[in-house]
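Here the complex is missing one protein chain, while the rest keep their positions.
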Amino acid sequence: MKRHLTAIAAWAAVGAAGAALPAAAADPGPTVRMIQERGSLLCTGHNGSYLGFAEVDDRGNWSGFDIEMCRALATAILGSPDKLQIIPVSWAQRFPALQSGDIDVIIKVTGWTMSRDTELGLQYSLPYFFGPTTIMARTEIGARTPEDLAGGVFCINAGTSIERIVADYMGARGIPYEALNFEKPEELRAALYAGRCDALAGFGPFLAATRFNAPDPEAFTILDAVLALEPEGIAVREGDDGFVDVINWMISALLMAEEYGITRDNVDEVRANPPSASVERLLGVSPGVGERLGLSDDWAYRMIKAVGNYGEIYDRTIGEGSVYRLPRGKNHLWSNGGMLYPLVLD
Amino acid sequence: MARAPAPALPPPPAASGLAWLRRRLFATWFDAIVTVLAGAALVWLLAALIDWAFLDAVWSAEMRERCRETAGACWAVIEARGRLILFGLYPHEAHWRSTLACLIVVATMVLSCLPAFWGMARLAGLWLAGFGGFVLMMHGGLFGLPVVTTEQWGGLSLTVFIFAAVVVLGMPMAVVLALARRARLPVVAGLAALIIDTVRGLPLLTILFAAAVVAPLALPDWAQGDKLGRVIVAFAVFYAAYQAEIIRAGLQSIPPGQEEAALALGMPWRSVVFDILLPQAFRNTLPATINQVVITFKETSIVTIIGFFEVTASASAAIGRGEWGAYYVEVYVFVALIYFVFVFGLSRYGAWLERRMRLIRG
Partner (left out) sequence: MLRMLRTRRSRGIIIQAALLAAVGALVAGMVLTARENLIAQGIATGFGFLDRSTGWPINVALIEVSDRSSYARMLLAGLLNTLHVGITGLAGATLVGLVVGMMRVSGNLVLEILGTAFVETFRNVPLILQVIFWYAVLTHLPPPRGAIDLLGVGFLSNRGLMLPMPDWSGTDLLLIAAALVAAVIAARRLGGERPLRAAALALAAVAALAVLLLFLGHDPARPLISLPQRQGLRFVGGLTVKPEFAALLTGIVIFGGAYVGEIVRAGFLSVDRGVLQAARALGLSGWQVYRLVHIPLAVRAMLPALANQYVWLMKATTLGVAIGYPDYFMVVSTAINQTGQTIELLLLLMGGFLVINYTLGGAMNWLNARLAIRGRN
């Protein structure tokens, strides 16, 4: 009897191994495997609040655009937006923290620059956001262009690409200025509101959010000049192509969902009744979307169910549905005049 | 020069209260001027402080509008943002757990200050229980408490936890380092000296920064632990380097004859160290030790720079939003008071302990 049982068990094991074979063929890469073993994704938060993108409310909950992207990625890999740990790191610590494995991925409106790409050993995903670098000046100065701010003090987040963009822009035009750099956004905001600096240079949406939160928003004016348009990507450690694939297709799926009008509310209906073969594949009705990435086939469906499509995320965190009411601008789908586009899901 | 004992003088006459006051206030005309000027300054300061903190203050968040008008303190900001200051990022509905955890550690600290608990075994047991209770409360995962990971720990309980963990971990390290530095084996002594001197030459911030950010690069995966753990261990090493020098000074103050006599009597080395040398060394250096512990408590505030949400960081967060930004003085004063209560309490305890020791000895 015992011998029989052993034999059955052995065959069952072989069967199981056989069944597992196709899945093993699509290896999601070491990082994804590590995340799956751990059961949670370690994603970047902020040491304080980066308004609109990663902010902490009175109750200590994280919210914002980047946080929603973290939730989307957690859902894609682990099936639930709650299998996520937000690790607060400063701008300056995001790269060392990634290198050291304290976090799995940087989703922190991180610009794609050459030194980061090469020397830092980062690998970027497709841009998920296009961030203009602009200037917000104190209204009382009456500045309309950066030239009007000659000799002024600019508050800037230390250790960001903004430091370099401003130096380049002002240097090229010969405008003297003084850069005051802060590691923590709290200190930056406090200094700005108190009038320590004449202007805040930074990422457009962040400026708008900062202005919105000012004691008197009218005291600040955002200038029209765009110093640079920076593609923001999701950064991971170099040498893990599988993880980059997962992230690229996550972004793509969010954009595709918007293109096809699939939302958090109607995703079940659309899945029951897919209008096209692409949507069938996207929502995992016909297999392929997950298996080839080493994920379950319904990952995109679950993700849209949990966080909605790209447009919904934007709207909820920084767009019309939020307190900041930022226009989509370049961050619209190409079909609406923006620069975002989904990849081809075949 | 010959020195002959002088005849004893009669004791000075007992001064009446009034005479004493006069001597302390108006001894000379110069003293009198100083007293009047400084006294006026003191009275003015006190009056301004009382006006600001109590008489003109706005106390409740409902009356927030009045904050703009009054010249006094706007304590309403504490009512509105107090929970953020005290609990940081800890989940709102679980704040009671953080409170309880904080109380557990404080109770453990207070208990271990009582002479009744002094003894290796008792202290070790007490702290094991205390830390166990703290981690159970804060982290959860047992008895149906939902898990709260260390990234979300914050506020006062994090401050207190870091402090307690650093001292409890650092103290044994300090003993080892101090004994090693005195060892007759040159390599052992040299290594200990190297560690102590290097660590003492570095700012705490650089050490914590290295532990938080760089150590994971140089450590294999299994030895990394989480960021909080690494930072606490590094902080403990920093504390130990200072404490080791204090203990060493205490050991040096013991006449070498004691150690020699004990060894000559055939006492084992372990017993000589733990029953004769260390107790005396600790007692001789008690003020310095308490002072170091107090400094350590204050220095826990530095972890805010490497991204922990302890009480200093959450104070900054509390005024980061526009609406409360103007009331930074109230928030900082509130946090300063929290520190003051702990630090002042600890140093008073130190003074009491010193007196008590002196009484026992003398």
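The first chain written gets the first letter, and so on, giving A and B; residue counts start at 1 in each chain.
Note that in this section a contact is a pair of C-beta atoms (placed from the backbone, for glycine too) under 8 Å apart; a residue touches a chain by one contact, two chains touch by 3 or more.
From a predicted model like this one, the values you see are computed outputs, not experimental measurements.
Novice: Which of these touches the unseen chain: B:T99, B:S112 or B:S347?
Specialist: With B:T99, B:S112 or B:S347 as choices, the missing chain is touched by B:S347.
Novice: In the full complex, which of A:D27, A:D57, A:D168 or A:D216 touches the chain missing from this view?
Specialist: Considering all chains, including the one not shown, the answer is A:D168.
Novice: So that we can see where the missing chain sits, which residues of subunit B does it touch?
Specialist: Given the touch definition above, subunit B has residues 21, 23-25, 27, 31, 34-35, 38-39, 41-42, 184-188, 191, 198, 200-206, 209-210, 213-214, 217-220, 298-302, 304-305, 312, 315-316, 328-329, 332, 335-336, 339-340, 343-344, 347 touching the missing chain.
Novice: Just the residue numbers, please: which parts of subunit A touch the chain that's not shown?
Specialist: That gives, for subunit A, the contact residues 91-96, 99, 115-116, 118-121, 140-141, 149-153, 158-159, 163-164, 167-168, 171, 178-184, 187, 190-191, 194-196, 198, 237-239.
One rule holds for everything that comes next: only the chains that are shown with their structure count from here on.
Novice: Please report how many Å separate the Cα centroid of subunit A from that of subunit B, as a whole number.
Specialist: Taking the mean C-alpha position of each chain, the two centres sit 40 Å apart.
Novice: Any idea which subunit B residues touch subunit A in the complex?
Specialist: Result: residues 81, 83-84, 87-92, 149, 151-152, 154, 212-217, 221, 224, 227, 305-309, 313, 316-317, 319-323, 325-326, 328 of subunit B touch subunit A.
Novice: Which subunit A residues qualify as touching subunit B in the complex?
Specialist: For subunit A paired with subunit B, touching residues are 45, 47-49, 56, 58-61, 85-90, 93, 96-97, 99-102, 183-187, 189-190, 193-194, 213-215.
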